[in-house]
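First the structure, then my questions, so here it is.
Complex shown without one protein chain; remaining protein chains in place.
Entry: chain A
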Amino acid sequence: MIRNYFKTAWRNLKEHKFHTFVNISGLAFGLATAILLLLWVQHEKSYDRFHKDFSRIHRFTAHLDANTVWEGVPGPLAIYAQSLPEVEGIVRINEWNGQVLATEDRSTVLDGFTTAYVDSTFLSLFNFELLKSRPEQLFPDPYSIVLTESTAKKFFGDDDPLGKVLQFRGDNLTVTGLLHDFPDNSSLAFDAILPMAHYAQRFTADGGNGQWKTIDVDMGSYSFTTFVKLRDGAHPEVVGKKFTQLYKDARNGESTVQFNLQPLADMHLVSADGNNAAARMVQIFLLIAIMVLAIAAVNYINLTTARALVRAREVGIRKVVGASKVQLFLQFIVETALLFCFALLVAVGLIVVLLPLYNDIAGKQLHFSLSNMEIWKVIGYSALGTLLAAAIYPALLLSGFQPLQVMKGKMASGVGVTLLRKALVVFQFAISMVLIVATFVISRQMTYMRKLDLGYDKSYVFSVALPDDAVEHIEAVKNELRNHPGIVNVALSDMYDITNMGNATGDLEWPGKPVNSSLIIAQSSIDKDFIPTMGIQLLEGRNLTGTAADSNLYVVNEAAVREMGLTPPYVGTPISFHDRPGTIAGVVKDFNFKSLKEKISPLLFFHWYDGSMLYVRTTAAEASNAIKAVEQQYQKYAGDSPAPFKYNFVDQQFEAKYRTDQRAGLLFNIFAGIAIFISCLGLLGLSTYTVRQRVKEIGIRKVLGASVASIVQLLSAGSILLVVLAVVIASPIAWWVMNTWLDDFAFRIDIQWWMFVLAGGAALLIALLTVSWQAIRAAVANPVESLRDE
């Protein structure tokens, strides 16, 4: 019997090629899109879950005040852990980016490595694969280093790296272990790990941090990302409170810092301050995947029920010769399943073809391999869910036909069926409408951010980290460069990235400072050329002078004077910064030095020491010459074995910050397009059905003298009304969704009424084109044909 089902199904698919094509393409695009999305979602959700005890591992976060949360915590927390029975293990990680490593003979010097000092417990908490050496002999002494496979390969090729020596920050370190490269779904990813003992030794040798001479007692430096593994049944909140109390006791009660524990598994999607924008993005993508599948399923239902009219006669015959309802139901389920298999094959083909492009857009390295069980899970859930959603209703409808009626051609086109089909079209177009509006809003917001006046001029400025020797001769370097025709201005700062300044402190005193003030202010050392070079506007007072007097002059931004509660004139206000008394010399206009998702916060410029970041303003035409000139100076002071020369353009750094949002925007465009495409297929199904149902009416109207236009209008009006309804329903939903999304941005556009008009107009136009195609075909047909048919 099953064979017969398949045979009929196959011949049906072959016979009605247009219907089959429309159905398979709708399902295939839907499935491919949803599976790609789900792969992304699955990857995002898989972060850090490969550790055996991931559910018991937590990261410390330090809550300095309601708005300031740091991912680093002081070193002594690891010492307190010993007194807490809930704690099974603890590890501190001190991460450094952009590090230089060299072979002992300095024949190979490479930079850009991310290294981390870690406690020896690192591999007892985390399950990173150690290829050579054993966890317990990982760091036999402070001068050990463990490399990842890729790093080792860069220096030693295929040779065994164990026992080889690498130079790092002037020390010779022996390679004592080899790690498999960190998985791409790991929040922790380093090129090399070093013993914390090494860091501790240097810390003490460099004089420590004020009164604190070892990292185990240094209460002041929040520079260790610290993970704790709790025993079964321990409550993270309770443990966090205990650590908070222990720290407070150690500081003689003078601490308001709270330590909380964040689950390791949340780390990737929820930032330390609880911002879950990334997690929300994953939810949105999951929702879109389900929506796209729903649209595809709805489509199938629409097309299949629309074709029921044609299939009805067959159902009648089968019933007359003895088919039971169950048998017919199964037959239609088999048909749907067969169609699904084809759609799935096409979808898999589409995925394989589109994955590189998708990876490119999504900024991911997703792999699609049919031997991966996880992939099958995703495919299985999507296919099964859609199959169930799409197959049951049409099968029930078809198998329920009364044979006598349908064989006479009197198929009851029940009000219920028609209404349902209309409701489904409204549903599809409502989703499409939301996606179109989302596309508008996202692209407008991205353009707005790109064109936003940041408060400084980010074009044609690049930064270079200078070698120490160049900093010592900075005036000579600057003079040389200023003479270069391609260089407009040069300045020095300690700001590694002006588009994302992370360095902040609470160590600021001023007259009238409230006792409970928890003001955190961004801090940066600059020279007198920085403000003019960057095009930052001075509102009041004056710039730094470039003389010794600068050491007690401070320049602050508007947000700083506002939040400090100062009254104008601000210039001359005495302040004490890190216990150094001085005065406010000038106030600059607020400029964005953090993500545009955040408000501009207080900022203070000072000049006690020279930073090592050179900021160079050039011009479009002379940029490459300017870079060459800076590189010459760089090489001049870099010594015998320099780290490679590197530069970053500020506008590119800025762009990079919003790449994720831009990618999301691009993905939205694509998803919206696919959703609309599939919805149109559904509408096409509905209009085919409507036209077929009214063939006789059209024939009679034409015989009586109706024009083609009036018939097209007659046939299209119903579908267009449905789309209008969808637009009306979707508009408030779209407004709410996108407004919520925009709330993440401190600098944002407002949603405009014309976006809805444009989106609605687009949806209507597309719908009209789809429907009128069928309508025109029906309207120009010879009426004699349709009447004879009856």
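Methods note: a residue touches a chain if its C-beta (ideal position, glycine included) is under 8 Å from a C-beta of that chain, and two chains touch if they have at least 3 such contacts; residues count from 1.
Rule of thumb we're sticking to: contacts and distances are computed from a predicted model.
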Protein name (UniProt record) of the chain left out of view, among "Nitrite reductase/ring-hydroxylating ferredoxin subunit", "Hydrogenase expression/formation protein HypE", "ABC transporter ATP-binding protein" or "Peptidoglycan glycosyltransferase": "ABC transporter ATP-binding protein"
Residue in contact with the excluded chain [from A:L131, A:V238, A:L287 or A:I317]: A:I317
Those residues of chain A which, in the complete complex, touch the missing chain: 1, 4, 7-8, 11-12, 15, 313-314, 316-325, 327, 403-404, 407
